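The complex is shown incomplete by one protein chain, all other protein chains being positioned as in the whole.
Lettered A and B in written order, each chain numbered from 1.
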Amino acid sequence: MSAILEIRNLTKKFGGLTAVGDVSFDVREGGIVGLIGPNGAGKTTIFNLITGVYMPTSGSITFKGTSIVGLEPFRIADMGITRTFQNIRLFKNLTVFENVLTACHMNASYSFAEAILRLPSFRIQERKLVEKAENLLDIMGLKQYRDLVANNLPYGLQRRLEIVRALALNPSLLLLDEPAAGMNPDETEHLMQLIARIRTEFKLSVLVIEHHMDLIMGICEHIVVLNFGQKIAEGTAEEVSRSPQVIEAYLGTTEAADA
Amino acid sequence: MDWTYIQGILMLAGINLIAVLGLSLLTGFTGLFSFGHAGFMAIGAYVGAWISASPNSTPAGLGLPFFLAIIGGGLAAGIVSYFIGRISLNLKGDYFCIATLGFGEAIRLIFNNVNLFGGARGWPGVPARSTFPVILVADVIAVLFLANLVRSRHGRNMIAVREEELAAQIAGINVFKYKMISLIISAIYAGVAGVFFAHYMTFIQPKMFSLTKSTELTIIVIFGGLGSISGSVLGAVVLTALPEILRAFEIWRLVFYGAAVILIMVSRPKGLMGGMELTPGGIRKAIAERNALREAKKTLLAESGNGQED
Partner (left out) sequence: MVQFFQQLINGLSIGSVYALMAVGYSLVYSIMNFSNFAHGGVIMLGAYFGFFGLTLLKLPFAAAFLLASIGTLLVAILVERIAYKPLRERKAPFLYFIISAMGASILLENIVIATIGPTFRTYPEVFPRVPINIGPLAIGRLDLMMFIISAVCLTLLILFIDRTKIGKAIQAASYNVKACALMGVNTDRIILTVFGLGGFLAGVAGVFFGMKYTVYPQIGNITTKSFIAAVFGGLGSLPGAVLGSVILGTIETFVAGYLSSQFRDLIAFVILIAVLILRPTGIMGKVTEDKA
């Protein structure tokens, strides 16, 4: 199995602060990788580096064999990497349907002129976009909320909508930033099943940042642990939970904590 | 009150409408506020006047047909807006506002100080070409053009930029490109409005295109409601016609404007239409949204009663 994402010696400095220091890891194609670590460890910064929001100070990020360092965020999205955000960034005043329909835009290619003159190419492609959006909402169980303004969705469903919006872009790699934040154990369970399901149905690879350990241990086949911008451990859930560095990072002592 | 008088008011409203529609795309749909669009009107007006004025008048023009003046004026405004956009679209929030303010005033000052176009005294000999049917046709085209643009993936992308710029980037939208296109189209609209204005008034002076005019345009867009084309149409007609009818209170017109702006911002910033369109489709959508909200409240209230969340 090849790696769909390869990160080598990735470093990001903000002035004197090293947010990410010499981090290297892979995301296997079709895999679900977890990125964990205490707050401020640099996890979201790595997401921002991958999606082109930040420029790395040094190091390489290779996606499907091509370097994506220095590309603009919309190009990276075009290549197949999409993400969700820690603080939900939906198009809050648009309806659920409009949020997804907007994100479907890359599936059409009609120009401004074709749209304004309402040429057949516009009509045909636009209908396909609408179909795709409706379909996505249906598969993901949001069809009944179609005309609800996104801001009025309950929190858990807002998070789900963000994932659906990301899926509309036909990604190969999906980055989820704390998707279970604020969820109770029941909702977290549903989310885990959802992630596993979309990985198979949409043929994705997933890289997920989380603090909810049940989610991480439950679905991640591989886990990378960060602290203070450095990678301190990597491996399966069991390997990582036994690593002394990880225990120290989370608990601050070398005594074993109850599993 | 005779028909010519009413016609005059409607024509003025129709001219304003074109500029307002353009600004609506930039502000209402793409979320960028501009205090310099009178500058684009000025460019359109002067270039348009230069193209159509007779070579015998002072200042002299090219004496070409009106439709060339429309195209020329619009294009000129669009081209200038491209360069302004390159400089200022990368700036954050109110720095972009400041830039537009600066450019708008700078354009006015240049026309004021350069005697080639008449300087502060202005250009008196512009042929009268703006007739009622021409403006009406222009308005219809302007509205259709904008409506079709907004209801396409390109329009949705602009709206996404307005809603959540960072999320739009991540959703594969080239934010800079869309901001630029929005700016250029809004400038072309303003330029065309300027051409019609010049050929209606038959004379133009730099002081007609002041910061106050730019602000008036933005106020009309806000009054009508951001993100609503029908709101902009209504706003342009009401806010142009009203003070003309209340001609006796001319000096209080701008006092009313200023007070109205504050009132709107403080009590109902969504404006008249609040994002809704006064079309069959728009009304249906508004109703659907209201129903969805009611349904959602019902089901979620019921579910939370069982202690469960979907």
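Throughout what follows, a contact is a pair of C-beta atoms (placed from the backbone, for glycine too) under 8 Å apart; a residue touches a chain by one contact, two chains touch by 3 or more.
Only a predicted model underlies this, so the values are computations on that prediction, with no experimental measurement involved.
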**Study point:** Which of B:L101, B:V126 or B:A142 contacts the chain that the document leaves out
**Key:** B:L101
Exercise for review: Taking the full complex into account, find the residue in B:G8, B:P65 or B:G258 that is in contact with the omitted chain.
Suggested key: B:G258
Exercise for review: Please give every residue of subunit B in contact with the chain that is not shown.
Suggested key: 33, 35, 87-88, 91-95, 97-99, 101-103, 105-106, 109-110, 113, 166, 211-212, 215, 218-219, 222, 251-255, 257-262, 265-267, 269
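By our rule, only the chains that are shown with their structure count from here on.
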Review point. Between subunit A and subunit B, what is the separation of their C-alpha centroids in Å?
Key: 38
Practice item. Would you tell me which residues of subunit B are touching subunit A in their complex? Key: 145, 148-149, 152-157, 159-160, 163-164, 166-167, 169-175, 181, 275, 285, 288-289, 291-293, 295-296, 299-300, 308-310
Exercise for review: Enumerate the contact residues on subunit A facing subunit B in the complex.
Suggested key: 51, 53, 72-74, 77-78, 82-83, 85, 89-95, 98, 101-106, 108, 110, 112, 115-118, 122, 126, 129, 141, 144-149, 152-154, 156-157, 165, 169, 184, 186-187
